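One chain of protein is taken out of this complex; the other chains stay put.
Each chain gets a letter, A, B and C, in the order it is written, and its residues are counted from 1.
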Amino acid sequence: MRLLLSNDDGAYAAGLTSLRAAMAEISDDIVTVAPDRNRSGASNSLTLERPLRVRRLEAGLYCVDGTPTDCVHLATTGLFERDADMVISGINAGANLGDDVLYSGTVAAATEGRTLGLPAVAVSLIGENPTHYDTAARVAVDMVRLMIRHPLPADTILNVNVPDLAYEALDGFAATRLGNRHRAERLIEDSDPRGRPIYWIGRAGGEADAGPGTDFHAVGQGRVSITPIQIDLTRHGAIDSLDEWVQWL
Amino acid sequence: MRLLLSNDDGAYAAGLTSLRAAMAEISDDIVTVAPDRNRSGASNSLTLERPLRVRRLEAGLYCVDGTPTDCVHLATTGLFERDADMVISGINAGANLGDDVLYSGTVAAATEGRTLGLPAVAVSLIGENPTHYDTAARVAVDMVRLMIRHPLPADTILNVNVPDLAYEALDGFAATRLGNRHRAERLIEDSDPRGRPIYWIGRAGGEADAGPGTDFHAVGQGRVSITPIQIDLTRHGAIDSLDEWVQWL
Amino acid sequence: MRLLLSNDDGAYAAGLTSLRAAMAEISDDIVTVAPDRNRSGASNSLTLERPLRVRRLEAGLYCVDGTPTDCVHLATTGLFERDADMVISGINAGANLGDDVLYSGTVAAATEGRTLGLPAVAVSLIGENPTHYDTAARVAVDMVRLMIRHPLPADTILNVNVPDLAYEALDGFAATRLGNRHRAERLIEDSDPRGRPIYWIGRAGGEADAGPGTDFHAVGQGRVSITPIQIDLTRHGAIDSLDEWVQWL
Partner (left out) sequence: MRLLLSNDDGAYAAGLTSLRAAMAEISDDIVTVAPDRNRSGASNSLTLERPLRVRRLEAGLYCVDGTPTDCVHLATTGLFERDADMVISGINAGANLGDDVLYSGTVAAATEGRTLGLPAVAVSLIGENPTHYDTAARVAVDMVRLMIRHPLPADTILNVNVPDLAYEALDGFAATRLGNRHRAERLIEDSDPRGRPIYWIGRAGGEADAGPGTDFHAVGQGRVSITPIQIDLTRHGAIDSLDEWVQWL
């Protein structure tokens, strides 16, 4: 079974290195295609305006001067002679909980693997400067092994967040829904050394909807949260009332 | 009522210019914050690695050296003293149908306006080199006017696709769901003038799920498709079975 | 006579707009090809890793998603059917004195026009936020007019710095040599909003060699400095002693 690995922190990030080492326990056919630098916050962005370059760093490890989505897109549309069977993205240095998922390059890399016919998994390790990559890597191994034994539907995309604890200190796994953050914090105004104004995007908001059932809640209790993600962005429940509204137009 | 306009084709794109002119019929309080260049395919990407610069091009028109999401994010987190009431994004030069929505910067700009308390609208004009921006602008005016008279729920995000026809030639409006494209076409391999390999992302796949009820189907019949978009990416229907699966871990 | 204009502050910069307006007095055949954004500090950098895009902004005004050197390079290697006769670059918002010239995109744009068979001129207006663009534009007109009447050798490149004064307040023109700055100021260490370290390039050093005959000295006395720039970076005076040194190898 060929595993395709990627991430959004870049080809040399510690989280990806841990993931590669762990996945070697499961398969001896692993290819990793990751951005050549940190592309956190890249979401599902695709590079359409310029061509991409692929650099082979070592056997089975490639980097691309593009986004996580570019990496998985190239890897699944002809970069290699043989298709991968599954995509595992991560281990992200930091949580991807609630609204974070909209912006996450880690989750986007998994999403882009959706056409491969097997589930895709995005793994994130919670914390500002998390350290237990071994824990997250072991969780990833647990999940991929189980997926092989007990397959999930082919179009499943799982967003996995792991508390920054020793593996033994984890309190199990929970199937969750995405919670919700408050509105982002105010932008940060500053000036460059030449006195010109610059603006940084502010920090993500705090937890708003973080009650039982959410990913925020699960990880707050020391559990690994596993949230199924959907690709179809249609808000199906709103179509009927919109249908009436449209009559006024 | 303050309208916030943005797009992903850049501050000088014809579609945005048409939109600005049309919206002036509705409000005299319009601010436009758009990328300083074409950022098609940017999805919801946020620029976290470097600060952003905002340049005032003329009264009420600003450009940012970032993504569409950066533009709306800054505009709604402190760039201006007063919040906008509604976000309208577009008019995109080209369709945003089915899976396109995942990658679309136009839709992402609307999505980023979700916290403002009024619906957000993304408007795209179908075609490779579409010409009827006036039609799409008039559709945008119709919709915003109706939203003011008959408000939709505050967290509504509408993805609107307009056939490239004269306004009179349109066959009305349809509330739709997103259709589905086939897997993207193969990557395009080429070499640069120095003989080194380069790769372009291939074209989007053709229509796969394009039956009645989809956006593809509606626009194929000359109607404006209006698809409600959701922010919550949880695949709620999969949580229960995932809950059982998780027990095996 | 076809004039090719460019700059490094971007196609919409005030200095370029002034220059375009002034040059219209001299010729009715003017093309401007400038970067699509601020590219100060670009030096002679050429974009070799990706293709460039050229966008026509209005009649005779084009922007390129590249460096000043890219702009003039494209404009002189086939972008237009007819070659330009002379390149004028500027008006830069800020001085290009002494060592600045090494890093200057404004001077680089002029340098890149060296093959055209007529002199190339780079014009900069001194000051942090200079205002007398009309003065600098008039100086540029004076110079181009004189060049036409009294041609200079074809491979002449002139670096012109104009004090930020009313035209009448200028104390004439001076042929100068480049002065010298002290070593640049220390880098500026900071951290981004996520607490990660970032570094800004420090400010240019103060004047070191700024005595009579230098550009620093001339502009300090209210005169326009005109420094001839060379393309041949060989340090000819050092070849003989190097020749001896090489014998030891």
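Following the convention adopted for this analysis, a residue touches a chain if its C-beta (ideal position, glycine included) is under 8 Å from a C-beta of that chain, and two chains touch if they have at least 3 such contacts.
Because the structure is a prediction, the values reported are computed rather than measured.
Asker: Spell out, residue by residue, where the missing chain touches chain A.
Answerer: The list for chain A reads 12, 36-37, 48-49, 51, 57, 65, 192, 194.
Asker: What chain C residues would touch the chain not displayed?
Answerer: Within chain C, the residues touching the omitted chain are 38, 40-49, 51-54, 67, 69-70, 73-74, 77-79, 99, 101-103, 105, 108, 111, 115, 142-143, 146, 149-150, 152-153, 156-158, 172-178, 183-187, 189-190, 192, 196-202, 226-236, 238-240, 242-243, 245-246, 248-249.
Asker: If the hidden chain were put back, which residues of chain B would touch it?
Answerer: Interface residues of chain B facing the absent chain: 49-51, 53, 128, 188, 192-195, 200-203.
One rule holds in what follows: only the chains that are shown with their structure count from here on.
Asker: Return the chains common to the contact lists of chain A and chain B.
Answerer: Common contact partners of chain A and chain B, which must touch each of the two, are C.
Asker: As a test of understanding: of all chains, whose mean C-alpha position lies farthest from that of chain C?
Answerer: Farthest from chain C by mean C-alpha position: A.
Asker: Just how far, in Å, is the C-alpha centre of chain B from the one of chain A?
Answerer: The answer is 22 Å.
Asker: Quick one: chain B and chain C, Cα centre-to-centre, how many Å?
Answerer: A distance of 40 Å separates the two centres.
Asker: Return the residues of chain A touching two or more other chains; collapse runs of consecutive numbers into ranges.
Answerer: In chain A, residues 49, 51, 53, 192, 200-202 touch at least two other chains, as defined above.
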